[in-house]
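For this depiction, one protein chain was excluded, whereas all remaining protein chains were kept in their positions.
Moving on, here comes chain A:
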Amino acid sequence: MAESRAPVHVTGEVVATKRIGGYRHLTLTAPGVPESFRAGNFVAVTVEGHVARRALWVHRVRASSAFGPTLDVVVETRGSGTAWLAAQPVGARVTITGPLGRPFALPKDPVSCLLVGEGYAAAPLFPLAERLRERGCQVSLLVSAPDEAHLLSALEARRSARSVTVLTADGSVGQRGTVADHVDDLLVRSNADVVYAAGPTAVIRAAAAAAERAGAWSQVAVEVPTPCGTGLCHGCPLPVVGEDGVDRVIRACTEGPVVRGDRVRWEAM
């Protein structure tokens, strides 16, 4: 397979925009990006009038549609940049760089996997679940959020996942509680060999710790601000322990965002 995995910097277009709960879901064309995307990759988007880029997780990739290959991103409005992005109408042109970063590594054998995510940052777990199912892996999915408005819908994931568990901190939908409360139990019940986690630091840390206790492997998609997203600025430090046992600070955007959970120096984050 000689397919190029190098990122591209292209002009895309918003082909659909939808508000779901507290998030804005945008469907974008970005020639060359969906084609070489792997679950865990992200894209960087230019925001008018801002020097830094906005990094977005990819929620879904369609190999073909009426618009050709597309990708879906989830935007949470946090400041003027994300507000601008969320307000882009259908037809708006957007400058996109991607796919960026190291994706999730997939198991060679059809093992049992537990996927744990919270909020909009759980997005990369959805394309991951599809890939895992294609490989014959048994997928259990745990999605959590502070409340219903910030929960990514797990409805579509039911096709890829053998079991889906929904948690909200306020109990507005699914079970009440946090990932830390439920992840150990779920890990035992799913008999998972690998844990994949995406979301805020506390959530992926809890998932990695649970994996460690259960003797499972873990991979976490770390979310730290990435000013350029491309590895040029060294502005997204992620403290890890290298394979050689030496403490290092790597770039979350380039050597991450997906890293082994047992390699992250959580106390230094």
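The criterion applied here is as follows: contacts are C-beta pairs under 8 Å (C-beta built on N, C-alpha and C of every residue); 3 or more make two chains touch, one makes a residue touch a chain; residues count from 1.
Simple rule for what comes next: contacts and distances are computed from a predicted model.
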"Repeat domain-containing protein", "Putrescine transport system permease protein", "Dihydroorotate dehydrogenase" or "NADH-quinone oxidoreductase subunit K" - which is the UniProt name of the missing chain: "Dihydroorotate dehydrogenase"
Residue among A:50, A:78, A:158 or A:213 that touches the chain left out of view: A:50
Residue in contact with the excluded chain [from A:75, A:143, A:209 or A:228]: A:228
Where the unshown chain meets chain A, residue by residue: 6-9, 46, 50-53, 81, 95, 97, 224-225, 227-228, 230-237, 239, 247-249, 254
